[in-house]
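So the structure is just underneath, and the comments pick up after that.
For this view, one protein chain was removed and the others were kept in their places.
Going in written order, the chains are labelled A and B, and every chain counts its residues from 1.
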Amino acid sequence: MVHFFNILGIWLGAYFTLAIFSFLYKDNPFYKVAEQIFVGLSAGYWFIYTIYSILIPNLFNPLKADFGANWIKLVPAVLGVMMLLRLLPKGNWISRYPIAFSIGTTSGLAFMKFVKSDVIKQLTATMINPFAAGNWIDVIGQILLVVGTITGVIYFYFSKKHEGAFGTTAKIGIYFLMVSFGAAFGYTAMARISLLIGRLQFLLGDWLGIIPH
Amino acid sequence: MAEKKKQLDRRWIFLTIFLGVALPLILKIGLPISVSENVRNVYELVENTPPDSKVILSFDYDPASKPELHPMARAVVKQCFQKNLKIIFTALWPMGVQMASDIVDQLKDEFPNLKYGENYVNLGYKAGGMVTIQAMGRNLRAIFPQDMNGTSIDELPIMNGVNNFETIAFVISFSAGDPGIKQWVQVAHDTYKLKTSGGVTGVSAPAILPYVNEQKQLTGLIAGLKGAAEYEKLIRTLGTATSGMDAQSLAHLIIIVFILTANINFWIAKKKEKKK
Partner (left out) sequence: MKRKLPLLLTFFIGILMIISEFIPHKPFGSISGEVENWFLIISGFAIILGQLSLFKVNWFKIRYKEQNWQYYIITLVSFIVMVALGIFWGTEKNPGLLGNGNQISAFIGSKPFDYLFDNIYQHLQATMFSLLAFFIASAAYRAFIARTFESTLLLVAAILVMLGNTSIGFLLTGWIPDSLNFLHLPKITEFIMKYPTTAGQRAIMIGAALGIIGSSIRIILGIERSYLGGD
């Protein structure tokens, strides 16, 4: 019976893959049904995994095992229930407390982390001596890195009108941004094609058996 | 209406891309692959870590990015097992749990002596991203009191002495977005000084690259299917990334031909307009 369900599983996978692909021809009921099943299963998965991975091990089990030592966990539990009250028409204001708690935690932490990792460390990594590089290719590259970062940041400064020397610097910044957007497009194209390759490896391999698995 | 007629029906483009990907998969050309510095750095990080070290591999992706990230994750996990590293699997995305389990299932036959709880453990998914990683750095046992099966981590030998990141050799995040590798860099590396590396989807690679710098916020980076194929070459195991690279190459070529054709058409039309 297991073998039958394995085969059925592959056919189900193939059916739903083709149902989604049918959208490329035009929108149709097969696609719409598949799309809604996707949404429903996705929500169900998140729901179940949140219960089994977070609420049971980090909340219910500690409370059940040793309430005396873990009673403090009732605070996030109450805040969590207050969050759920958002579903009631008049419960909106109650949910502000857990939201305020979460936003406060994230803002405080994000403030510190972004200052260190995305500003200070990035600036430090840019303050290099380009001429210390081993060969002339890297020297050119490092000069580009320093110039590109500084001019790019200047481009994002909108409080001053982009004209004169400032405007020219910002313009150079745009050129670097354009190269980086082009590279990003190249990588995005690569990523999307990879996903299609994955699908066709399933259809041609697991389902049709044309290519070895 | 005339304008519309002139335009190519995009379904022809779709069909060309479909064939461009499908045919190389069937015919298998076997084009060569070159290894980049960033991928080699990740490989060397794993290679130079002493046996029996404990490492964290975080599965921060879901099936949407599986074709890109699964092959590199499998290659890294395999190398870790070959080097006798003890792996602690975690996930910042709920579906990452199943992704990690799937890879272990695939490698079980190759490493029959591996024991769950001794050589590897799957701690499962936790929400909260940056805040949760910060909390793991303070007290990992408070965040993960149990593994994904509900077993207390006190009963798992691999978790002996693991209270925070201090006894961990490195963390590698396979990341499809947020939360993922960015948060690991910001917290695990920049706050707790834990060596951090990872693999990302092609889409997020450019935005993560600035972390590969003199400050070693990231030690190397595996980007997209190409990066995965390079890694497979380094560990001498040809997998789905390598077999997909022919299709990748042809599809890229087709997209480039599309871009060039559109530009040639544009320039011809522009010249005609000027003549008029």
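Rule of thumb we're sticking to: contacts are C-beta pairs under 8 Å (C-beta built on N, C-alpha and C of every residue); 3 or more make two chains touch, one makes a residue touch a chain.
Worth saying up front: this structure is predicted, and the values here are computed from it rather than measured.
From the options A:Ala65, A:Met178 or A:Leu208, the residue with contact to the chain not on display is A:Met178. Where chain B meets the omitted chain, the residues involved are 7-8, 10, 13-14, 16-18, 21, 31-34, 36-37, 62-67, 95, 97-98, 101, 126-128, 131-132, 134-135, 138-139, 142-143, 148-150, 206-207, 209-210, 212-213, 224, 226, 245-246, 248-256, 258-259, 261-263, 266. Seen from chain A, the chain kept out of the figure touches residues 1-2, 5-6, 8-10, 12-14, 16-17, 20-21, 23-24, 32-52, 54-55, 58-59, 72-73, 75-77, 79-81, 83-84, 86-87, 92-93, 96-105, 107-112, 114-115, 117-119, 122-123, 125-126, 137, 140-142, 144-149, 151-153, 155-156, 173-190, 192-193, 195-196, 198-199, 202.
Just so it is clear, only the chains that are shown with their structure count from here on.
Rounded to whole angstrom, the centroid-to-centroid distance between chain A and chain B, based on C-alpha atoms, equals 13 Å. On the side of chain A, the complex with chain B involves touching residues 24-25, 45-46, 49-50, 53-54, 56-58, 61-62, 105-106, 109-110, 113-114, 116-118, 121-122, 124-125, 128, 180, 183-184, 187-201, 204, 210-211.
Note for the complex: chain B touches chain A at residues 11, 14, 17-18, 21-22, 25-26, 28, 64-68, 94-95, 97, 124-127, 130-131, 134, 143-146, 148, 150, 185-187, 190-191, 201-203, 205-207, 210-211, 213-215, 217, 223-226, 240, 243-244, 247-248, 251-252, 255.
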